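All protein chains of the complex are present and in place, except for one that has been dropped.
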Amino acid sequence: MTDIPFPAVAAAIRKSLEAQGFKRLVGAEVVSVEPGVVVMALDRRDEVLQQNGLFHGGVIAYLVDNAATAAAATLIDRLTRTVITAEYKINLVAPSKGDRLTCRAEVVKPGRLLTVVEAKVSCRTDGEEKLVAVALATIANLDIGKSAAS
Amino acid sequence: MTDIPFPAVAAAIRKSLEAQGFKRLVGAEVVSVEPGVVVMALDRRDEVLQQNGLFHGGVIAYLVDNAATAAAATLIDRLTRTVITAEYKINLVAPSKGDRLTCRAEVVKPGRLLTVVEAKVSCRTDGEEKLVAVALATIANLDIGKSAAS
Amino acid sequence: MTDIPFPAVAAAIRKSLEAQGFKRLVGAEVVSVEPGVVVMALDRRDEVLQQNGLFHGGVIAYLVDNAATAAAATLIDRLTRTVITAEYKINLVAPSKGDRLTCRAEVVKPGRLLTVVEAKVSCRTDGEEKLVAVALATIANLDIGKSAAS
Partner (left out) sequence: MTDIPFPAVAAAIRKSLEAQGFKRLVGAEVVSVEPGVVVMALDRRDEVLQQNGLFHGGVIAYLVDNAATAAAATLIDRLTRTVITAEYKINLVAPSKGDRLTCRAEVVKPGRLLTVVEAKVSCRTDGEEKLVAVALATIANLDIGKSAAS
C-alpha cells in the first residue's frame, strides 16, 4: 500500500500528535505505535480530574479520539491519504479512580474509505488495571488536499 | 419533583462544574443553565487546538460531556439523586475552524433512571456560527450514596 | 449537483426500498420523501412485536436504518454516487406501546463523503404521538461501482 517503512510512519504519527496544543495541555503520552494499534496514557494530576477526584470523562474521550485516529493512521497510504475522526461512541463503565489512565485503540476493520476502531480505557489503582471505558470509532480516510472539502 | 427553587439548582450545577480541575485547565465557561438546557463555550487559544489549528476533537467531546450531564442534572430531584455520564456518541461533521466553540445540550427525554440528551456544537468564524458536531448522550440518575456501586 | 428533477429522485428511492425483501416482510410503508427528509411508518401487528406486546426494538432500528439512508440518498448526485449505512446509534427512550410507529429521518449535515442524519421515532397511542426512540446515523456516499470495495 505504501513503500514508507513502518518506523517512519510511526515517527510521523508521533510528531503529528506532539504538534497538538491540546495534547500538551492535557499532558498525555504516546506509549506505543504499532500497525493497527496505538496506546496512549496519562498520569493523574488535579488538572485532569472532575469534582469527585476521578479522571474527567472529557479526558477519557480525548484519549480515545487521539488513539483511535492514530491507530487508523498506521494503516493508510500516507503518500495519498490522511485521517479525520468521523464519529465515536464511548461507554463510561466504571469510576476512573486511580493514578494512571491507559487507552488502547485497535483497528477492527480497515477500509478504503472508513476505518473502524475499538478502544478500551483502563485505570490503574494500587497496581491493578480496571476497565473504565469502551469505545467504537469511525475514522475517515481522505485524499490529501480534500480534507477541508467535506 | 423537588422543592429546591431553580436558581439554587442552577447555582449548585455551576459550582459543581467550577470544582472540576479539567474544566479550569480547558478554560471553558458556562454560558447558561436553564431547565433541561445547558450552554457552554470556549474561546480559541493554542492549547485547545490540534495540529492543523482547528479546535481539538477531544475539546469538543469534553464540552458535550459536561454540558449534557449538566442539562440532565437540571431535571433531577437533587435531594435524592445525582447524575453520571453513561455513554455518548459524537459526530464531528465539519472542521472546527474559528474563534469560539459553543455547545448547546438539551434533554430530549428525561427519565427516572436514564435521561437522554442531544447536543449540538457550533464554531464561530467571521461572526457566523457553523455546526461542527452533533451528539446523543445517555445520563444515568443514581440514588445518592450508590454512585460508586455501579 | 444533479440535473435529475426531485420527483424522479424520490421515485427512484421509493423503488429501491420496495425492492427490499425485508421491507416487505416487515410491512413498512414510505410515507414521504422530500429533499433531506424521509418518513416511514409501520402499523401494529403481532409479527412486529416483542414478548410484552410492544413494537420490537429491532423493528425500530430497521425503520431508522432505512429512513436515514433514504434521507441521505435524497441529497446525493445520483448519476455518480450511491449510499450505504456506515453506522448509527439508537436510544430507545420509552416503551413503544401503540398502534402505529413513525420514523422521521432528517439530514443534519450533508457531505461529499459522509452524510449525518438524525431520526426520531414516535408511537401513536389513543391518537397521541409519543417519542420512543432517537437516533444519529452516518451514511457513506460511494462512487458508483466502488461500493463493494470498502
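Descriptive notes on the structure:
All chains are identified by letter, namely A, B and C, in their written order; residue positions are counted from 1 within each chain.
Definition applied: a contact is a pair of C-beta atoms (placed from the backbone, for glycine too) under 8 Å apart; a residue touches a chain by one contact, two chains touch by 3 or more.
The model shown is predicted, which means the values in this text are computed figures rather than measured ones.
Within the whole complex, the absent chain has one touching residue among C:E47, C:D77, C:D99 or C:D143, and that is C:E47.
Remark: the omitted chain is touched by one listed residue; of A:K23, A:K89 or A:R104 this is A:K89. Contact with the undisplayed chain is limited, among C:A71, C:L92 or C:A105, to C:L92. Contacts to the hidden chain, counted on chain B, fall at residues 86-87, 89, 111-114, 116, 138, 140, 142, 146, 149-150.
The chain not displayed touches chain C at residues 16-17, 19-26, 45-51, 56-59, 61-63, 65-66, 69, 84-92, 94-95, 147-148, 150. Interface residues of chain A facing the missing partner chain: 89, 91, 93-94, 108-109, 111, 116, 118, 131, 134-136, 138.
In the analysis below, only the chains that are shown with their structure count from here on.
Centre to centre, using the average C-alpha position, chain A and chain C are separated by 32 Å. If you average the Cα atoms of chain B and of chain C, the two centres end up 29 Å apart. For chain C, the set of residues touching two or more other chains reads 89, 111, 116, 138.
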